Each structure stands twice: as C-alpha cells, then as structure tokens.
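With one protein chain withheld, the remaining protein chains of the complex are depicted in position.
Each chain carries a letter (A and B) given by its place in the written order, and its residues are counted from 1.
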Amino acid sequence: MTIPENLLYSKTHEWVEKHGETVRVGITDHAQDSLGDIVFVGLPAVGDRVEIGKSLADVESVKAVAEVYSPVTGVVLSVNDALVSSPELINEDAYAAWLVEIAAESFEDLLDAAAYGKLLEEEG
Amino acid sequence: MYVPQTSDDRRAMLDAIGVKDIRSLYDSVPDSIYLNRPLDLPKGRPEYAVSRMMEAYAENNRRYRAILRGAGAYDRYTPAIVRRVAAKEDFVTAYTPYQAEVSQGVLQSIFEYQTMICALTGMDVSNASVYDGATAAAEACAMCRERGKTGVLISESVHPQVREVVATYVESATGERPTLIPTVGGMTDADALSKLLSTETACVLTQQPNFYGLIEDAEKLADLAHSAGSRYIMSVDPTSLGVMKTPREYGADIAVGDGQPLGLGLSFGGPSLGFMTCVSSLTRRLPGRIVGETVDNEGRRCYVLTLQAREQHIRREKAQSNICSNQALCALTASVYLASMGAEGLRRAACLSMTGARTLLRLLTEIPGITRAFPGEFFDEFVTFVPDSGRISDILEKNNILGGLPLTIDDKPAILWCVTETVSEDVLHRTAQLVRKAVEG
Partner (left out) sequence: MKLVFERSLPGFVNNYLQDCTIPADFSSVRAQKPSLPEVPESELARHYTTLASQTRGVNGGFYPLGSCTMKYNPAAHEAYAALPGFNVHPLAPPDAVQGCMAVLWDTQRALCEICGMDEFALQPAAGAHGEYAGLLLIRAFHRANGDTVRRNILIPDSAHGTNPASAAMAGFHVVNVPSTSEGLVDLDALRSLANEETAGLMLTNPNTVGLFDRNIEEITRIIHDVGGLCYYDGANLNAVMGIARPGDMGFDVVHVNLHKTFSTPHGGGGPGSGPVGCKAFLRRFLPAGHIIKQSDGSYISETPESSIGRIKLFYGNFLVIVRALAYILTLGSDGLKQASEIAVLNANYLLSKISDLYDVPYPGHCMHEFVISLDRFNKSHNVRALDIAKALIDCGIHPPTMYFPLIVQEALMFEPTETETLATLDEAAEALRSLYRMILEMPEHLQNAPHNTAISRPDETLAARKPHLTFQ
C-alpha cells in the first residue's frame, strides 16, 4: 500500500492535498484495493456545500458502495469529470485520481503519512 | 404431500443428527409460544378434492362472451406460443438469475425484453420490470426527485388507481401529496399546468392515451414541463404504440406503463408487469433489476444482472427503491408476445381495436339520448353520456356482455367503452341494439 508523504489522511481512508485554502480530496490506495474494481463514482455538483464528516461522494464497485466522507467544511469548486467515463482511474492510481476540489473553511484533524500507516496496521 | 421421505428416512436422519425426535430440534422455541394445538384449518386433502374446489371457485365467476370494458385491463388476443413458452418449467421454476453461469436463458430473455420495450417506447434504456403500471409511475416520480425538487404534478386524466398509488408513494417519501392538474374536455389543461409548475417541480405525469381514451397534446405538456426545469413522465398503453407516436417523439424523459395487454390475460388483475424506460442520462436512476451484456473470461458473449450497486441489497436504507423481485415470468411472457406478434401484429391489434371502437361509437351515438362526452382524437376507448348507466349495464349483463365502465362526469351518468381486437362486429351491433332497448324501453 502506498502512502505518499506529502498528503494528509482521514481515518475513513480519504487523502487530502492542500493548496492554500483549496483542497483536493480522493480515496487512498487501501480504500480502492478494498473496494475492488470501481465501476462508478457519484460526485457532488459544483457549488454544493459540504461538511466535515458528512458524505461527499460515493464510489461503487460491482458488489458494494462506499461513502466518501468530507474531511473539510466548504464549497465544491470542481469535480474530476474524467472519473465519470473512466472510474477505473482510481484503481490505477488512487492518488492521481482526485475526486473533488473544495474551497475549505475548516478542517477535521487529519493524520500524516506515518500516522495513517499505523492506522492501517492496527486495522489490518 | 410434497415431503418425499419415508419414516425410515426420517429415523435415519434423526439418528445422524443425534436427537430422538423432531420436537427436540425446536428446543429454542419457548413453551409459551410453541403451538400446542393444530392450526384451526381443515386437514390436508388429496389433489383430486382440491381440484374440484378450485374448479368451483373458478366457475363461480361470470364468463362473458364479449368484453367492452378497459380502464386499465384489456381483453386482447394472445398467440398460443406465448402461453406455451411461459409454461416451460425451467422458466417457471427458476430463481432470480444471480448466478449467471446457470441462468443465461433467463438473463438473455430479460435483455431481449429490455430491448423490445425500448423499441416500443423509443427510449434508450429499460429495467427488467416492476410490479405494475401504477408502481412504475410511482417509481418514476422517485427517479425525478432531487434536492430542491420534490413536487409532483399529475393530470386528473391519469387512471384513478394509478393516481392513488402514486399519491401513497410520494406522500410517504416527501410528506406531501402530488398536485392534480385539472382537465378541460377530458384533456389535461395546459394553462392550468403552466400555472402549477415551479422551480420545485420534479416531474409532470400524464397518460397517453389518457383514462378517457383521448390523445393528449403531450408535446405541449412536455415543453411546459421542461421550460420550468421539470421532467416529463408519460404513462402509456403498450398496444397503442403499435401505431402511435412514441413517448420519445413527444419529448418524455421517462415512459412507463402496464404490460398486461402484452399476453398476460385479464387474470382478475394480476400478476401483471410495470415497464420503465428512460433517456440514457437517467439510466442509473432506474430502480430494480437491469440486465447487461458482457463477456465471460473466454470472451464469449453473455448476460448478467448489472448496476447492482443501485439496489437495496447493497445500498440498504440509502437505496432509491426497496424493490427486489421483478415480474420476470411476466416480462418473459410479454417479450414472447412482442417477438411473435412483431411490429405488424401489434399494428393489426391496434388498428382492429381502433376500427371497432369507431364502429361502436358511431352505432351508440345514433341512439337518441347517447352523446359522446369528450370530442377529440382517441385510440380504442371513448366516453359517452347515457341517460341511465345502470339500465344499460343490466341489459348487457343479462346478455353476457360486459359493458363499458360506468362513470360520472360533471354529475351526469356516463360510460367508458373499450373495443379490442377480440370483439366482433356482430357483437358491436348486438350491443347497440341492446343499449337502444335499455334507453328506449
């Protein structure tokens, strides 16, 4: 399982990349591996408000669906349209396949790469 | 009956399990609940005795020689091959095709059904069917529901039972009942509709032909709905699509209806099937089962239940619909009907019905006291005012004809007549004769 050093992580297996007040959110390599082949991504609309801990998007595999929880409170600035036609991009490279870009107002407590690695060990 | 073991078998099984009797297998049932008396039902009977009982039930219903009543259930001709195929025991006794490797027959038949229903309605995608036309309409309204758009507008010219079912479903989901669009001359009032539409309207639902048999100006209704940012749902009669403009041509986003006329017989109302089709952008909002084409790991073409992550067994309380069963055997029946009749057979059924209906309309309106209630283009049902619907129904009953459905329109007695391809011209003349007698006599 890869865990890039430059990103932050939530306990529910989302990754967060900060660019000032804008963040990009995706799901981790561990998450995509647990789901299996991803067949569909349900993304929010640009302009939607999102809240820490509430569902931001959902990701479907053949036999399951997983909620993606928002690690920030804010407004959706853009969504990764490429995922609509090619959801498999998340399986191929979970950290390149960002889901949503958000203008963040507040953040939940996020883990660094080392802490996330420890979480995976404990859960495993 | 139907427990194929001997008492020796059972003894051997109890020994293998290590208990002395079957009662011990029920130790977890508390004594306070364990039923200590037989069920208060008669004991079992041999098949012969039951067959006589079932025949007695069946005989205690009137068999008409002709049926002139529609209103959601149509007496149509079903080619013999349809029943033959639908009776094949592998189709009858199969489970839901979750295991694709042993269910290619069922899966392919559903794929064919989906294709045929789309061909009929002009839409892009179909599901594998839902319970009936009324629940299909209700599920279609759920498909259109979004944040900020939950309002449902239904025309008064939609079948009353369909309106009732939609109202039940919509109210339990949103807390609000649908709003009725009034009619004028038996048709949806477009002016009233434009006043009722708002940015909160999720969908507009009308029926084509409508409950009174009339062809609505659906293109206008679709335009009004879309201009207000609402979706347009059309409930259609599948037989009429043998000749009629399709919901797609009228601009509908979703087309639903009841598949009973497609080889399912009257059957006292069930089982039937509800078909649901839509434009491709709404595919993922379709409820229930859907079959898709794919390949196996050796590249062979095959079929599977797909897009399952929409459904209740995966989404649970987050599913848009709780639906699990479809009406598989009924959908198979409908697809055999459509495949055997083809476009030409369906066209003939439609034209024969329309011709017969026009003949009956002419004959009836020649009788003083009987006038057509709503002028306008119609398919195979129409409404006439009558002086006394009870007298007319009675005289037809006595002659073994099921007359049209008695209604009240603007406080006046009326009858909704239907003529299908199964009604001969002789019967139409006889009917007119009898009605004349009832009116004049």
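In this section, a contact is a pair of C-beta atoms (placed from the backbone, for glycine too) under 8 Å apart; a residue touches a chain by one contact, two chains touch by 3 or more.
Given the structure is predicted, the values throughout are model-derived calculations rather than measurements.
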item: For the chain not depicted, the shown chains it touches; value: A, B
item: Contact partner of the left-out chain, one of B:191, B:293, B:366 or B:440; value: B:293
item: Hidden partner chain, touching residue among B:144, B:158, B:221 or B:402; value: B:402
item: Missing-partner contacts on chain A, residue numbers; value: 37, 39-40, 60, 62-63, 87-88
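Just so it is clear, only the chains that are shown with their structure count from here on.
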item: Chain centre separation (chain A, chain B; CA means) in Å; value: 43
item: In the complex, chain A residues that touch chain B; value: 39-40, 60-65
item: Of chain B, residues touching chain A in the complex; value: 284, 308-309, 314-315, 318
